[in-house]
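With one protein chain withheld, the remaining protein chains of the complex are depicted in position.
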Amino acid sequence: MTKRKTTPTPPSLPAVPNVILELITYNREKYSKVEAVDPDELLSKLQPDQVNWVNLDGLHNHDIIEKLQSHFCLHSLLIDDVLADQRPKAEEYEGYLFFTLKMLYRIEGMQIDYEQVSFVLGNNFLVSFQEKEGDLFDGFRDRIRLDLGKVRKKQADYLLYRLIDIIVDNYYNVLDRVGDLIEEIEENVYENPSTKTFHDIQLLKKELIYLRKALYPLREALSKVVKGESEFILEENLRYYSDVYDHVSHLIDSLDTYKDLTSSLLDIHINAMNTKMNEVMKVLTVISTIFMPLTFIVGVYGMNFDHMPELKWRSGYYGVWGVMFLIVISMLFFFRRKKWF
Amino acid sequence: MTKRKTTPTPPSLPAVPNVILELITYNREKYSKVEAVDPDELLSKLQPDQVNWVNLDGLHNHDIIEKLQSHFCLHSLLIDDVLADQRPKAEEYEGYLFFTLKMLYRIEGMQIDYEQVSFVLGNNFLVSFQEKEGDLFDGFRDRIRLDLGKVRKKQADYLLYRLIDIIVDNYYNVLDRVGDLIEEIEENVYENPSTKTFHDIQLLKKELIYLRKALYPLREALSKVVKGESEFILEENLRYYSDVYDHVSHLIDSLDTYKDLTSSLLDIHINAMNTKMNEVMKVLTVISTIFMPLTFIVGVYGMNFDHMPELKWRSGYYGVWGVMFLIVISMLFFFRRKKWF
Amino acid sequence: MTKRKTTPTPPSLPAVPNVILELITYNREKYSKVEAVDPDELLSKLQPDQVNWVNLDGLHNHDIIEKLQSHFCLHSLLIDDVLADQRPKAEEYEGYLFFTLKMLYRIEGMQIDYEQVSFVLGNNFLVSFQEKEGDLFDGFRDRIRLDLGKVRKKQADYLLYRLIDIIVDNYYNVLDRVGDLIEEIEENVYENPSTKTFHDIQLLKKELIYLRKALYPLREALSKVVKGESEFILEENLRYYSDVYDHVSHLIDSLDTYKDLTSSLLDIHINAMNTKMNEVMKVLTVISTIFMPLTFIVGVYGMNFDHMPELKWRSGYYGVWGVMFLIVISMLFFFRRKKWF
Amino acid sequence: MTKRKTTPTPPSLPAVPNVILELITYNREKYSKVEAVDPDELLSKLQPDQVNWVNLDGLHNHDIIEKLQSHFCLHSLLIDDVLADQRPKAEEYEGYLFFTLKMLYRIEGMQIDYEQVSFVLGNNFLVSFQEKEGDLFDGFRDRIRLDLGKVRKKQADYLLYRLIDIIVDNYYNVLDRVGDLIEEIEENVYENPSTKTFHDIQLLKKELIYLRKALYPLREALSKVVKGESEFILEENLRYYSDVYDHVSHLIDSLDTYKDLTSSLLDIHINAMNTKMNEVMKVLTVISTIFMPLTFIVGVYGMNFDHMPELKWRSGYYGVWGVMFLIVISMLFFFRRKKWF
Partner (left out) sequence: MTKRKTTPTPPSLPAVPNVILELITYNREKYSKVEAVDPDELLSKLQPDQVNWVNLDGLHNHDIIEKLQSHFCLHSLLIDDVLADQRPKAEEYEGYLFFTLKMLYRIEGMQIDYEQVSFVLGNNFLVSFQEKEGDLFDGFRDRIRLDLGKVRKKQADYLLYRLIDIIVDNYYNVLDRVGDLIEEIEENVYENPSTKTFHDIQLLKKELIYLRKALYPLREALSKVVKGESEFILEENLRYYSDVYDHVSHLIDSLDTYKDLTSSLLDIHINAMNTKMNEVMKVLTVISTIFMPLTFIVGVYGMNFDHMPELKWRSGYYGVWGVMFLIVISMLFFFRRKKWF
């Protein structure tokens, strides 16, 4: 159980040193929000008859994590999974359901930022662990406060669904951006197969590889939940999870499509390179084929033999020009027939 | 549940602003058709003892959709799926079966137009949602009116089968056109591996990628229906759905075949490009190999040394021509043996 | 249920206009054969206590097909499947088992001819539908007549097995021919990577693609039969079907092997092309590298400067020849060390 | 049931015309061996209370095969499978278990010889059919005679296990040889990407294709046996079959590894070819780029204009040499910066 370096992840922003601990409790009537750095203070405010959402941003404060662990009786393996890089998964423990996935956000150029988010869902509580400050949930927090949508009428399992759904919906933004980039590159690659284009295609491919690594296990995890084996998800809410599952399947379909399109881009790039090369070779060949015979002919009459009758001819010089003109014409005719230009 | 942009779809025609709402009711004896923009008026004409087919073209009038939703008690997730780009699927709800798939139509050149069609099948009603005006069902509407075929003798589940079958049959037209294009390209690609051919192959590949994205999940959805778990499809009509399922399997087989053929086309194109390049190189090499030695020889006798005995020889000039002639002959013989032309 | 064009099929011979309708009835003791164009006449001769094999060649006479349909109570979907291009499949209906597959025959050059054959197996009858006149069953008809083998001792299900087995056995002939062609091409491709070879490899690939399209669903269909769910196949005869299933699996293994071999042929062809190209480039480079310096040297002494001491030297001319000779020798040495020839 | 040509098999040695029929009977106490050409004589010596191993080398004597068939009541389909090329399989019949697989032996260079071996396992007998004389079992026959190992203490099912195990163990030798060849080729291919290397890689690929065709179905067949459905294999001996199954899985893993390594070899070969081509092109370009400007310059001063002031200059000739020297130096500097040599 050594602390593992997160194996293949793209370069990410520097970890934010802040630790934020936050508690939102609500039911149909009540709503309150507590932000505290002291975990004991916060845990004392949990409301047994309400939905309690404990959110932790920043995982390097071991003290807080240990207090959460002991309060919610979290298994040591679960805490290991929260702290180390993990493939998305759902796992049932006694007393709670563990769910972990990757959150994508902030796209600059072609860089995508990844963050691992883990959830522990109990009967009346949801604990969420995030690696860094800042998330996609701010708009949703307002919706809870203002009692918009169904969330205040539902239990903690619906809260988990909504959070997963927000994360998955953001994948659509990322994939749409990928789609735009593919179209952008495609417009350039036929005309101008530069090394930059090739570089961009490689970056795209890489993004798709990482996205695949995030999405395939997520579908697996959701399929496990959808099968309805968990006691912490009410049967009436299974349809919502099933809907997220469909979204992830749709995302994977799009991913596969983009993968095929990207590999087509590569084919186009290579073909454009080859076409350009062919063109260069043709220019070389046309020039050589025209001037080599000509240079030979003028070389012949540059020889210094004492006895060369043509040199004495009055119109010898003009005759040579005539012959050379005929050669050029027939060469051009030959290349035209071969459709070289 | 944000409104998602439809991720990888080919460019399509501008959305038609018209909204058409239409109701066809029928049984063995009666038939009537109402076209109305006011949903309340239309919904009041539903006949409980007949098959009611409500068809909506254009999904941007939220008022109509809300009224349909409340009248048929449609789940909010279902409405989300109708409005956003969705992978083809079949889903059983309490009170109705939801089915969504892609309709292809209007092929111009190699462009295929896609539209998402969704169906809600209840015990005596079928609601169909289409993104745009105009569909493939006009001929079939006439068949209902004129009481041709079995449709007036059957329930709403047979109606749904017929609509899906019409959409799937149209895929055959699209695939047949793809097959014709492959043959067309194949005839040209051996002779004339131009960038245009390559471009056409890429377009074909793209079309096949999108078709695959539409067909594979459709098969999945139909297989779910065929298993006979839905209460809204009578057992006697399952065979019909099973037949559509077989058609989709057949289409997928053809798709795979076309995919292989298209990738063969690419191989042929690349090979033709290389063959042409080789030819160019051979011309260059033949010309260089013949004229370089000749130019050297005439250069030798263009030197201005005071003492060069050959220059004085009477037949020196003719001797040089003889030597050069021998060189050309032996070169040609060498190239012939190497089968360069 | 529109009449579909058979999507990806290789070019086939023109449809034969003849329609042949034939009835063979037999049991252990009796045998009779009736050939008639009038279906009513033929159907009246069916023997309830014997095996009745009704064979129809040519599917464009709708009158005959309708009469067969009404006599054997064939489902309208079944008739659709018989008439349109269908993937091989087995389907159980009430009262009979439907089986359809592709028959291959007449190989000329690399062209294979395909024909769809459909069977309807009832308790004491077998109806076979063929698209064209002429089949592979003539030898077997004689065996029935002469009471060779077990067929006269068995029921209609054994008859169906034998017909499928004959069709499958013919696939072996086709695949053997493919194997011979691969060996033939392989002998040439190392030596002579011509466009013709490449063309042949592409044809082979195409044949294998079509064969795959015929064989994979056939295995599926047979596996359905072998599972023994059909009431029309006696359990004692299941072993025979299982044997055909094994043959088809074996054929698919061979197909995969041939596919890999064909793609190896392509690699070999491409490599031979590249090797040839390299050779051409080497010839060009060797010639250029030898003659360019020489031409330069003779050019130097072709200059017309008033003051060029070497030109006055008595042995200047021979000295230049000596220098050029040394250059040629050292070049050849350099190329030999680089193993260019 | 026509006699099929064995489809894709590598060229093998001419069939040996000898037919060898042999019977070994043994139990804990007794052992005897009979070699006879007359099957009746041999069959009369079967010992009901002992293990009887009947071995037949050479399958072209139909008389012997018919006698074995009638004595052991072998099904006609089984005899067909023994005589024709068959994919490895296990099949349960009434009264015996049929098992067929490929035996590899005698590796010369890269050629592997294949032979089909079939077994019929009954309660107290094992019949083995081999296509050719000579096998891998001689050492094991001695072990039976000398009562080494467990074989004399066990029943016929253990005997079958041991024979299969010997055949499978020999695959390891073949694969080890393949591994050695890969290493051998790899050492050469970086340095010397000749056509011979390429040819060897293709041969390797072919061998792996054929091995795959032998091993994959063998695993399937063994998995069928391991599931313990056969009544002819004692439960206590199932573990032995499971062990052979593991060996075959291990072989398949190695096969896949070798397949990947071979395809890497191909990549290396192609890269080495391209590197060489690049080198050739660089030599050509360097030579041309240096000598073309020089030849131009000396050409300029070879012109015969009446008025060319430089020609009169005293140091004109040396000046030209100086300029040419500067050009060569700057060219070399340019190529060095481009890292062309």
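Which chain is which? They are A, B, C and D, in the order written, and residues in each are numbered from 1.
Rule of thumb we're sticking to: a residue touches a chain if its C-beta (ideal position, glycine included) is under 8 Å from a C-beta of that chain, and two chains touch if they have at least 3 such contacts.
A quick note: this is a predicted structure, and the numbers were derived from the prediction, not measured.
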Which displayed chains the hidden chain touches across the whole complex: A, D
Hidden-chain contact residue, picked from the options D:V37, D:L146, D:M303 or D:V323: D:M303
Chain not shown, touching residues in chain D: 165, 169, 172, 175-176, 179, 190, 239-240, 242-243, 246, 249-251, 253-254, 256-258, 260-261, 264, 267-268, 271, 274-275, 277-278, 281-282, 284-285, 288-289, 292-293, 295-296, 299-300, 302-308, 338-340
For chain A, residues in touch with the removed chain: 1-2, 4-5, 7-8, 75, 77, 80-81, 85-87, 89, 91, 192, 195, 198-199, 202, 205-206, 209-210, 213, 216-217, 266, 269-270, 273, 276-277, 279-281, 283-284, 287-288, 291-292, 294-295, 298-299, 301-304, 308, 310-317, 320
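The rule is short, and it goes like this: only the chains that are shown with their structure count from here on.
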Chain B on chain D, rotation in degrees - Cα superposition, rounded to nearest 5: 145
Whole-Å gap separating chain A and chain B, where each centre is the average of the chain's CA atoms: 26
Residue list for chain D, restricted to those that touch at least two other chains: 302
Inter-chain touch pairs (all): A-B, B-C, C-D
